[in-house]
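In what follows, a structure is listed as structure tokens, so that the remarks can point back to it.
Of the protein chains in this complex, all but one are displayed in their positions.
The chains carry the letters A and B, assigned in the order they are written, with residues numbered from 1 in each.
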Amino acid sequence: MKKIVTLTINKEHYEVAVEPNRTLADLLRYDLGLTGTKKGCDTGDCGACTVVLDGDVVNSCLVLALQADNTTIETIEGLSNEDGLHPLQEAFVEKGAIQCGFCTPGMIMSAKNLLDKNGNPSDTEIREGLSGNLCRCTGYTKIFEAVSSQCSDNQGGSNE
Amino acid sequence: MSKFDVINSYAPRIDCPDKATGKAIFTDDLSKPGMLYGAMLQSPHAHAKILSIDTSKAKALEGVKAVITSKETGSVKYGVSPARYDETMFATDKVRYVGDEIAAVAATSLEIALNAVALIQVEYEVLPAVLTVEDAMKEGAPQLHEAFTNNLCAEVHQEFGNVEEGFKQCDIIKTTTMKNKRQDGAFIEMQACIAEYDRRGTLTLTTSTQVPHYVQRTVAMVLGMDVGKVRVIKPYVGAGFGIKAAANHQELACCFLARMLKKPVKMNYTREQVFMYGRARHQFSHTITTGAKKDGTLVALKHECYLDGGAYTSFGIATVYYTGSLLAGPYKLPNMSYDGYRVYNNKPACGAQRGHGAVIARAVFEQQMDMIAEEIGMDPLELRIKNMMNTGDTTCNDLNMSSFGMSECIEAVRDGSGWDKKKGNMPKGKGIGMACGFFVSGAGFPIYRSDTFHGTVIVKLTEDGGTALVYTASAEIGQGSDTAFAMIVGEALGIPLENVRLASGDTDMGVDLGAYSSRQTLMTGHAAKEAGEHAKQQVLEVLAEQLDTPLEDMDIKNGCIEFKNQTPDFSALRTRYIKEHRGWTDNPESEKLTFKEASRIAFLEKGSIVGTGKYRPHWLGGKFKGAAVGTSPAYGCSAQVAEVTVDMETGQITIDNIVDAHDCGKAINRNSVEGQMQGSISMGIGETMHEEVIFNDKGQVLNSDLAEYKIVTAMDMPPVKAIVVESDEPNGPYGAKEVGEGAIMPTIPAILNAVYDATGVRMNELPLTPERVYTAIQAYKERSNA
Partner (left out) sequence: MLLPKFEFYEPTSIQEAIDLKKKYRGKAKLMAGGTDLLVHLKKKLVTADHLISLAKIKELSQVQQAGDTLKIGTCVTMSQLSKSAVIQEKFGAIKTASDNLGTHLIRNRATLGGNVCNASPAGEALPSLIVYQAQVRLQGPEGKRKIPVESFFKGPGKTDIHEGEILVGFQLPLPEKNYGAHYLQLGKRKSSEINVVNVAAFVEINPADQTVKTARIALGSVAATPIRSFHAEDVLTNKAPGEAVFYEAGEAARHKDCQPIDDFRGTAAYRRAMIGVLTKRTLETACKLAMAQ
């Protein structure tokens, strides 16, 4: 039986009726049209569906929509605004950290959450903070460059 | 300083702002009004006769709109090579692997569709299955296809020069065997498609593909429609690596259902279905013998290979030829023989994957190069330089190296890695290794025999004169081709990249064979250049008339008209332009006549300015059977050095770093070139270290998810130094050639050579799991102690 969930996504308030077997990923994509969040496996292995749920990154394919009741969610759509791209998104574009782009929204959400919690992660911390987001195109090299360019130590200067 | 204004730079890609913000649309992001959901029934058995199929219960389920089997669809054979069409949309008499398609359902929801699939009752007579090359070739083995006895899908026998005579001149002869494991493409976007059929008889398929063109032709053939009535649209695609380079069953079933029901139908593979569909790298078992003189000169190579093909041919004919043909370079090698066998068995079909057919052969051969170098006491890098082909050389099997920066690549990685200091001086457990490789810049011939152009491009100037619109049916699948072609058109027209807008991936936009065999930069690039130049020519023609200046004295650069001699008085033109643009805010102020003005005037004189471009390679290759495979207008080359640390107690390998140099001709966009190099290396590392599709004795994939099928994660990727080496390819647009696949060629052998350097152990089986390395080290220790 459907139940009503109330949640805040990218600062907007939503009230939706969902079946208990609906995942958060499917709610976002198919019910709310927030298709920036991708699905690459549906089993929590690839990270393409990464969103921030109450401050932590999760695989939204492994969260029930009902579990998201009364939570605050950030998706890729919430990062850019009318003034332009988020600096991290800008860095991904500038550094060539995007190829097919399918892992990108999840990758950026993980990277943003990492930087939100630790403004100056080490190289190892960056790798760990992205370890659940698989990318088959880039070999991660330019992704690391993009993320480390946004570390507080590297702001305004070049990295490496 | 580059002599170019747009290309040959480091440009942010035009598709990336949308991809970074989640706005970029992939197939599954789309839905259509009234859309139905499709699902497929696939065989649970590796080999079985279908005795009967009862769809009545499925059809009776509320919400089910159609259930189709071969009874409804017919059994038109299709495949990749017309010479070997051995697949049908649905199995008719028997199923040949776990996952063979039997039926499809369309329903009002995915849930109903899946429930209906579960209600289809199939009566099988299970047949004995063969799951390995060895079992499939045994006498009396169960046969997959009647027409192909002994399960032999294809065999190749070639000899160039005289191998036997060659070996007689050799002082050193090395024979080694090696095998890899079946791979999966492991792109992150699972295949998805939506088909629609309008009441005027046009079928539109939106699909996650690398090759809209081939999908269009296959759909038309299988559904019995005119090619012109089938439109294939490729939205953004979450990569393909070769696996999405042919029509799949889902696309065909989806089209059939949409045409039948006159409603949009959407279908998606699950990750498990991606594995069941397969079509990725074959398992190759190589035996290679290489002979050299004691001064290191290579003389002869004898090569035998068995390919574990799976249940159908897919790209297999091309694969089995590529496996042999691409060993003829990059070293001078006068004598080469090849015997290749592709064998059917009851597993999903293998197909093409990055470095098609050639990757493992390269891994064996490049290790033998090191073995020869070691035996004669020569630096392996020097041995390679000694034998390297030169620009203009042709291999024994007629592949012409019209540009060849291979030696420059070797020097670049020598410097970049500190090779001279490190080689021979690595501490215990650490090793350094190198290897070379090369690859085609597009296949010399289309997959079906035809004189077709391989690519066409249209450039249309907007009526205000400000923007060039580029239309191409080529396939951006992540590699950056959209940006490359926009840059090429900008360069050809003489306008900045920001004034070029591009649409691609739609068969209505022209013919383009798509993203495979590293062909687009060179081939579509040529067409884009020609289209841009054609449009420019038309603008300049109008200008020549209006300004009474000879056309050859004018050019367009950086969005302005350049006059070779004195600048004529263009004030009348400017006044006309400004009048035309009354109320607009873009009145030109520059001292130079702008492209925008010229282009607007051209429109006023001639209507739409449309430039067209096309490309097909000149006739390439020799006259022998299979001579076409391996031909290309140009070859990219690559050298790599890998450093590793081996934990001698556990067999765990850590790749400490990789230095890669690639000759891509003239780089169009260095950003994308580096990206292809780094991405190739990551895939090469995965294949070397931990990727393998594992089957149980029933032919089921045991690791059909991305937890157990292990691609490289952010934790595994070593630092990579990507050095772009440029040559000037005479057959490439602005001198450009490939980078997408050549860069994976040296990765595996470079790592293997480094592992040998660290351990003294030659590994002859991939992937290098800790267990495999540990076992080899133990065996080596026992041999050394004996």
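As a convention for this text, a contact is a pair of C-beta atoms (placed from the backbone, for glycine too) under 8 Å apart; a residue touches a chain by one contact, two chains touch by 3 or more.
A quick note: this is a predicted structure, and the numbers were derived from the prediction, not measured.
Novice: One chain isn't displayed here. Which of the visible ones does it touch?
Specialist: Missing chain, whole complex, touching shown chains: A, B.
Novice: Please identify which residue in B:270, B:567 or B:764 touches the non-displayed chain.
Specialist: With B:270, B:567 or B:764 as choices, the missing chain is touched by B:270.
Novice: Considering the whole complex, which of B:31, B:92, B:657 or B:703 touches the chain not shown?
Specialist: B:703
Novice: Of the listed residues A:7, A:58, A:73 or A:108, which contacts the missing chain in the full complex?
Specialist: Touches the omitted chain: A:58.
Novice: Residues of subunit A in contact with the chain that isn't shown?
Specialist: 1, 3, 19-23, 42-45, 47, 50, 56-59, 62-64, 66-67, 110, 128-133
Novice: If you put the missing chain back, which residues of subunit B would it touch?
Specialist: Here the touching residues of subunit B are 110-111, 114, 270, 649-650, 652, 689-690, 694, 696, 702-703, 707-708, 710, 712-716, 769-771, 774-775.
We take it that only the chains that are shown with their structure count from here on.
Novice: I'd like to verify one number: the distance from the centre of subunit A to the centre of subunit B, where each centre is the average of its C-alpha atoms, in whole angstrom.
Specialist: Taking the mean C-alpha position of each chain, the two centres sit 29 Å apart.
Novice: Give every residue of subunit A touching subunit B within the complex, in rising order.
Specialist: Going through subunit A, the ones touching subunit B are 29-30, 34-43, 45-46, 48, 75-77, 79-80, 85, 89-90, 92-94, 96, 98-105, 108, 126-128, 130-131, 133-144.
Novice: In their complex, what parts of subunit B are in touch with subunit A?
Specialist: Residues of subunit B touching subunit A: 12-13, 15-26, 28-29, 31, 185-190, 236-239, 241, 270-271, 477-480, 671-672, 674-675, 678-683, 705-707, 711-715, 717, 719-720, 722.
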